[in-house]
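A protein chain is absent from this complex, but the other protein chains hold their places.
Showing subunit A:
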Amino acid sequence: MKKSKLFLVSLTSIMAMLLLSGCENNMVVFNPEGPIARQILELINFSIALMLLVTVVVFGLFGFIVWKYRERKENMDYEPPEEHGSTVLEIIWTVIPILIIVALTIPTVKTIYAIDEVPKGYENEEPLVINVTSADWKWIFSYPEQGIETVNYVNIPEDRPIDFRLTSAGTMQSFWIPALAGQKYTMAKAETQLYLVADNPGSYVGKNTNFNGQGYAGMEFEVLSQTQKEFEQWIKDVKETAPKMTLEEYEKMLEPSHLGRKTFSNTHLEWVDHSDPHSKNYTNPEMYDRGHGWPGKIFEDKDNYKNKDGNTEHSNHENNEDMNHKESETEDSHGGDHSGH
């Protein structure tokens, strides 16, 4: 008996200590570097405070009851009373959780709506659009306005809202820069969207959190927040020095592989926008053999870029491609259509 009490006390205090120390230590979620992550953190801190309160009350009551009403040598003759419940008490402990949930719901809903938009204070600034395409197992960042593309790193200007348009070339992934904002999934033939602003220049880790096969653990990228001036200089350098990517090179890039950083002075949006529901597939089933010697039947994929027959289909794709091309020139014409589900 003593043991169980001691254990509970130590468990509670360790919990509390760890949680409290959590606020000052270097856990990335507790060190936001931008307004979106900060808004989320405020919500998290509020919920932790309320939940600690709940925990302390229940633990306290639990410890007290278990200790006080334990069986002892002296009370072996004690026969507990017949007790079926108390409507008043039961209503009380129904209402209290309701109040707590309401208290949590209000800021939650507010925050959900708030982080869906350009953060407060930056409404008047034109967001920088960056198209993010995830593939196995790399991140491709296209700057349609600047006409450049990077792989596995993304540079952004500080204090300017960034509008990430997320899609995937194949498997489902999740785009997460914990220091700057919460995550969003990337899905093929669909587009999700994420706003963020970085307060200061600095380097942050971004990663995929949604399991997508063998190369998953290495799917990280760097987010470099620069001053406006540095950023413009970088764009200029890239445009002058980086090579142009060809369709062939791009197709090669989409094969399952790890790549280092790459930089190009054009974007793949010229020939494909993976968020378009009618875009071609760049899948390579034969390259995903898991090495057990049992490849099952692989079906011919009508939408695949490698498939050269099926002329009508093909010409359809070409039409789509043209449309995409036009769309990517006039930025805002798409996105709204396909975003979300």
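One rule holds for everything that comes next: a contact is a pair of C-beta atoms (placed from the backbone, for glycine too) under 8 Å apart; a residue touches a chain by one contact, two chains touch by 3 or more; residues count from 1.
The criterion applied here is as follows: contacts and distances are computed from a predicted model.
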item: Which of "Carboxyltransferase domain-containing protein", "Sugar ABC transporter substrate-binding protein", "Phosphate transport system permease protein PstA" or "Quinol oxidase subunit 1" matches, in UniProt, the chain that is not displayed; value: "Quinol oxidase subunit 1"
item: Absent chain, residues of subunit A that touch it; value: 1, 3-4, 7-8, 11-12, 14-15, 18, 22, 26-30, 37, 39-41, 43-44, 47-48, 51, 54-55, 58-59, 61-62, 65-66, 69-71, 75-76, 78-86, 89-90, 93-94, 96-98, 100-101, 104-105, 108-109, 111-116, 136, 170-172, 174, 178, 181-185, 187-193, 205, 207-217, 281, 283, 285-286, 288-299, 301-304, 339-341
